[in-house]
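Here you go, one structure.
Complex shown without one protein chain; remaining protein chains in place.
A and B are the chain letters, set down in written order, and residue numbers restart from 1 in every chain.
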Amino acid sequence: MADDSETITTLLETALVARGYEVTVARNGPDTYEKGKTEKLDLVILDHLMPGLLGLEIIEKWRAEGIETPVIVLSGVDDDRTVVQSLEIGAVDFVRKPFRLNELMARIKQRISG
Amino acid sequence: MSGIEFLRITVLVVFSLNGLLALTLIVWKALHRRRQKGYERRRVAYLTLLSRHLADPDEDLEMSPMVAEDQAFLDALIDIRTSVTGAESDALAEVIGSYGVMDRYARRLGSRHFRIRRLRAAVALAEVADSSRAGVLMKALDDHDPEVRIQAARGLGRMKWTPAIDKIVDRFSIETPWVRARFSDTLIGFGQKATWPLVAYVKVNHRFETAGPTAAIRTLGTIGDQDAARPMVEVLEQAFHLEIQLPTIETLGVLGAPIAVPHLEALMDAEDWRLRAKAAGALGDIRDVSAVDRLALGLTDRNWWVRRNSAAALGKIPGGVRLLYHAISSADPFARDAAAEALYDAGELIAARRRVDQGEATPNDLALIRLIAQEEVLAS
Partner (left out) sequence: MILEAFKWIGYAAIAYFVVMQLYLVLLAVVSGFALRNTYHLGRFGRVTEMLSSKTSPPISIIIPAYNEAIGIVDSVRSMSIVSYPRFEIVIANDGSTDDTLKRLIEEFDLEHVRIPYRPDIATATVRAIYRGHNAVDITVIDKENGGRADALNAGINAARYPYVLCTDADVVLDADALVRGMQRIVADRERTVGVGGNIRPLNGSEVELGHLVNASVPGRLVARMQVLEYLRTFLASRPAWSAMHALPLVSGAFGIWRRSAVLAIGGYKAGHLGEDLDLTMRMHRYHRSNDIPYQIVYEPSAVLWTEVPDSFRVLRRQRIRWHRGLMTSIRDFLPMTFNPRYGALGMVTWAGFFLFEYLAPMIEFIGWFIVPTAFFVGALNTETLVLMLLLAFGAGLLNSLASLWLDEPYGYFNDPKSTSRLIIMALIENLGFRQITVVWRIRAIFGGRGVRGWGNMERRGVANLATDS
């Protein structure tokens, strides 16, 4: 779970833990990138606009190093270009902020089991 | 009192004041720091509490109405409501309401409390947007405090309380630009339901004033309801103020209304360059293929804004790109550059460079790349 907004990380961490998932939180670009490299993750929920490294750049770097962890981009950036770019780069899904919690949870469940 | 006595007293006063300021500053900072930490702790606690309830609505929310007094609670609530939308979020609002928190806020809004508290109450009611409070907020639209009015409108918008639309639109003429801008946001939130009240307002008022109708016209564009296109065309025909015509043209572009195309093409022959330039821009936004020829003519307009907008417009319309490639070899350096810019924005430049790399360059690609590589001193 990577986002520089404390509200989002608290919210999603709470919700995910309540549903039985194990959550690692990162609050900035480089930290997210590192955790993606070193930890065994089943899924990453990634904000695009983060200090240090942008979400999409992180995905690019991971894919270039053979890290194939599925990524759901969760972002307030609304324009089509970013959505298309993220899917092209290798994200499996794109959810806009503000988001519907149950919907996001359903997508997460599907990506992890699928 | 002699001069020197006066001097003595003044010095004494100044230094006592200094001592007082210094001391209280240090004490205040110490207290404030503690208060700040407490606020943060409580805010995170509320955040976690509300998150838990969102995640599992069956879990009981343990909260006292006293949280209404706490700015930390309000901030946590606002944070969550701006991040999460949908049914669960609304359910959250209801649950909070059931604890009587909202009653406190509603009462406070009706009274003559300190401004900050009233404002906080208005914000809270707007955030939670519980339609049972609509009456309170409707009344608050007439509040003497502009910020309260803004929050009232916002709240009514969030709860989609349509009777508020007329009242908000009615206030367009008398509000300040700031309030009007925020009212616009609310009306945009109402979506198509706001179209006809806004149209009616514009038709009645555009001959007598500009500020309110201009804001209304722009709002109609952002709402994006095609039904507004025909009335806007009528306004365009009737208006003779540039200040009304320009936003109307812009809005017709934003709406993407094909019925406007003939009128916009006609405007490209207008005397005033601003009308021509805006019309070119709008034609680009509408993306109607029939406008391509007129826009190609716009590339040779005597005003450079018109030429630039025409080029940009051609870049957006299917079939326009062809004409832009023609313009690259135009005698007019400005048109050439405008065409080059439009081609880049349309993604043609990057595609051309890629084709060159792969050895599949077309003559157009080479012409474009050659143009850009020219070491031409950009004219002064």
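Note that in this section a contact is a pair of C-beta atoms (placed from the backbone, for glycine too) under 8 Å apart; a residue touches a chain by one contact, two chains touch by 3 or more.
Here the structure is a predicted model, which means the values were calculated and not measured.
Among B:V84, B:L119 or B:A282, only B:L119 touches the chain left out of the display. For the chain left out of this panel, the touching residue among A:I8, A:A26 or A:L54 is A:L54. Within the entire complex, the positions of chain B that touch the omitted partner chain are 3-4, 7-8, 10-11, 14-15, 17-18, 21-22, 25-26, 28-30, 32-33, 36, 78, 82, 115-116, 119-120, 123, 147, 151, 154, 176-178, 181-182, 184-185, 188, 211, 218-219, 222, 304, 307-308, 311, 334, 336-338, 340-341, 344, 349-350, 353, 371-373, 377-380. For chain A, the residues touching the absent chain in the complete assembly are 28-30, 48-52, 54, 77, 81.
Criterion: only the chains that are shown with their structure count from here on.
Here chain B touches chain A in the complex through residues 44, 47-48, 51-52, 54-56, 76, 79-80, 82-89, going by the rule given at the top. Interface of chain A with chain B (complex): residues 5-8, 10-11, 13-15, 18-19, 97-103.
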